[in-house]
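A single structure is presented below for examination.
A protein chain is absent from this complex, but the other protein chains hold their places.
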Amino acid sequence: MDTDMRSSMQRLIQFFMRCITITFVVLFLVLPLYVILSEATGEGMSVFFRAVTHQETLQALTLTICTLFIILPLNILFGIAAAWTLTKYEFRGKSVLSALIDLPFSVPPVIAGFILILFLGRHGTLGFLLEKLDTQIIFAAPAVIVATLFVTFPFVARELVPLMQEQGVDEEQAAVSLGASAFQTFFHVTLPNIKWALFYGIILSTARAMGEFGAVSVVSGHIRGKTITLPLHIEILYNEYNFTAAFAVSSLLVTLAMSTLVVKEIVYWRSGKKQTRPTGGFLESPETPDL
Amino acid sequence: MIRQIKQKHFLPGFGIGLGFTLSYLSLLVLIPLSILAVKSLSLDWTVYRSLLIDPRTYAAIKLTFLSSLVAAGINLVFGFIVAWTLVRLPFPGSRLIDALIDLPFALPTAVSGIALTSLYVRTGLLGRYLEPYGVQAAFAPLGVIIALTFIGLPFVVRTLQPALQDIDKEYEEAAISLGASPFRVFASVIFPSIRPAMLTGFSLAFARALGEYGSVVFISGNMPMKTEIVSLLIVGKMERFDYEGATALAAITLLASFLILLAINLTQWHYSRKVQQTG
Partner (left out) sequence: MPFVRLISLCLFLLFLSGCFSYSGKDTAVEILNVSYDPTREFYREYNAWFEKKAFERTGKHVRILQSHGASGKQARFVIDGLEAHVVTLALAYDIDAIAQKSGSLSKDWQTRLPFASAPYTSTIVFLVRKGNPRNIQDWNDLIKPGVQVITPSPMTSGGARWNYLAAWGYAWLISLEKRGVILSAITEDERRQADEDAFSFVSALFRNVPVLDSGARAATTTFARRGIGDALVTWENEALLAMKSLPGKALEIITPSISILTEPVVAKVDEVTARRQTDALAQSYLEMLYSPEGQAMAARHHFRPRHMEFVNAEDKNQFPDLHLFTLEELFTDWQTAHKNHFSETGSFNKIYQSLYSLENQ
């Protein structure tokens, strides 16, 4: 009797949680997506394809993807180093360091761009040096990279820290005491444990880097065909009353973001057999297969 | 000086890890930010005074902080439910939802703003159902909250997901078998283990909301004293070459949000230390 009641209550809660999830997601994610897609295809698919394959769109896409290729490796490297330092050791000033890593989050993107100009601009701190070298960073492609690095700075580290903190150091310690080197320990013990968080961090950085507008807008100089990224290109199209094309290019970004789904499935599939998960826990539906 | 207090574990790599972290952090974040700090400190204090007594600035600061707080709160509650459902209660189509979560990130904020405005304006898909009840979403503070909730959602969900995946279910099962109610299990078993992730997610969503500009300017209507956010004032000052005012206002906002982040981080470390001591 008691177990019956409990299991029916459990089922009820599960039902409600799913309902809330679906409602929330529909309200906040599906409907805006619907608006974008319906606007993008409102004038027929040929208009859509013409907008997506337009030369300026392709130039913007190239710049966005090149930026991505440069920032991802740097973000991964930094994220792992920072998370490792923060979670595996005890030292003074740790919470300050942790807060410092979050700092770029709290900097409004527009201000981030402003700060970069103060730093690297013509009247900036390093301005005289750059002028002497005749290199331009601000208002040229490198500025897009630096600005994107700044806004995506904490993502990987932030995803890794909570998880690595929870996992503690016991496994690594065991590995080290068995004579493994630091790198061996990392690759064989730590990395397998954190790969999902790392993966989410990469997804977040990718998505954010592709969609970043505010900071890039301030430092790019908006030179057509040279320093226009996809989001800037969308703004241009929208401001030229070319709504269909603007939303068509936006939906391109949506597609890129959704393609992480495919990547995720592949990674799951590759590592799926090793991951077995106990079922039957709290609020877990017993009939669900493993992901 | 930062140094290891006690070699709690004899794990190698502390030097290189900390060194790399610090130098990268300095190069990209600390040095640029300290330039802002220096600039803002060298300003005449009358610049700050005129900002702080300006009712319009005050109204903007109040709106920005309150709506960010509300949006982060909404995200914490619903983000937890979404993350839990995705991790523990998958159903047909839940993977699609999983992929959708990153949408607010990948979309340029302006596009999000435009899409949300189309939805909530009184002729829009949702706005037309709200209007008969006298609820104005677009061009009102509610619109600001909606936009901030939208852009903050992935932070909470994506931070909670790995933590939920990693929960050890033994305690949960033990608690259930001992007859604890689901809420009890949540409060005393699940919540403590995902608290760091929840705090992180909340603070990220909150911090992100504080600085948001692109999406909010479309949906808020930018009415002075009512729906103007701080970022808009900063941008406005910059457009009128009022660098001093912009720097001062940026410094105030940054300081406030940094203090909040620091407080949240301190809470997190306080808890984790307590857990280590008792456990």
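As written, the chains take the letters A and B, and residue 1 is the first residue of each chain.
Here is the rule we use: contacts are C-beta pairs under 8 Å (C-beta built on N, C-alpha and C of every residue); 3 or more make two chains touch, one makes a residue touch a chain.
All values reported here derive from a predicted model rather than from experimental measurement.
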item	value
Which of B:165, B:193, B:222 or B:267 contacts the chain that the document leaves out	B:222
Touching residues (missing chain, whole complex) on subunit A	62, 66-70, 72-74, 76, 117, 121-124, 127, 136, 138-139, 141-142, 187-188, 191, 221-226, 236, 238-241, 243
Footprint left on subunit B by the chain that the document does not show	50-51, 54-56, 59, 117-118, 121-124, 139, 217-218, 221-226, 228, 232-233, 235-236, 238-242, 245
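Note that only the chains that are shown with their structure count from here on.
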item	value
Whole-Å separation of chain centres (CA-atom averages), subunit A against subunit B	15
In the complex, subunit A residues that touch subunit B	9-10, 13-14, 17-18, 20-22, 24-25, 27-33, 35-36, 39, 77-78, 81-82, 84-85, 88-111, 114-116, 118-119, 124-125, 146, 149-150, 153, 158-159, 161-163, 165-167, 169, 172-173, 176-177, 181-182, 185-186, 196-197, 200, 203-204, 207-208, 210-214, 230-231, 234-235, 238, 246-247, 250, 253-254, 256-258, 260-261, 264-265, 278, 280-285, 288, 291
Subunit B residues within the subunit A interface of the complex	1-6, 8-14, 16-18, 20-22, 24-25, 28-33, 35-36, 39, 78, 81-82, 84-86, 88-91, 95-112, 114-116, 118-119, 125-126, 149-150, 153-154, 158-159, 161-163, 165-166, 169, 172-173, 175-176, 182, 185-186, 189-190, 193, 196-197, 200, 203-204, 207-208, 210-214, 230-231, 234-235, 238, 246, 250, 253-254, 257-258, 260-262, 265-266, 268-269, 272
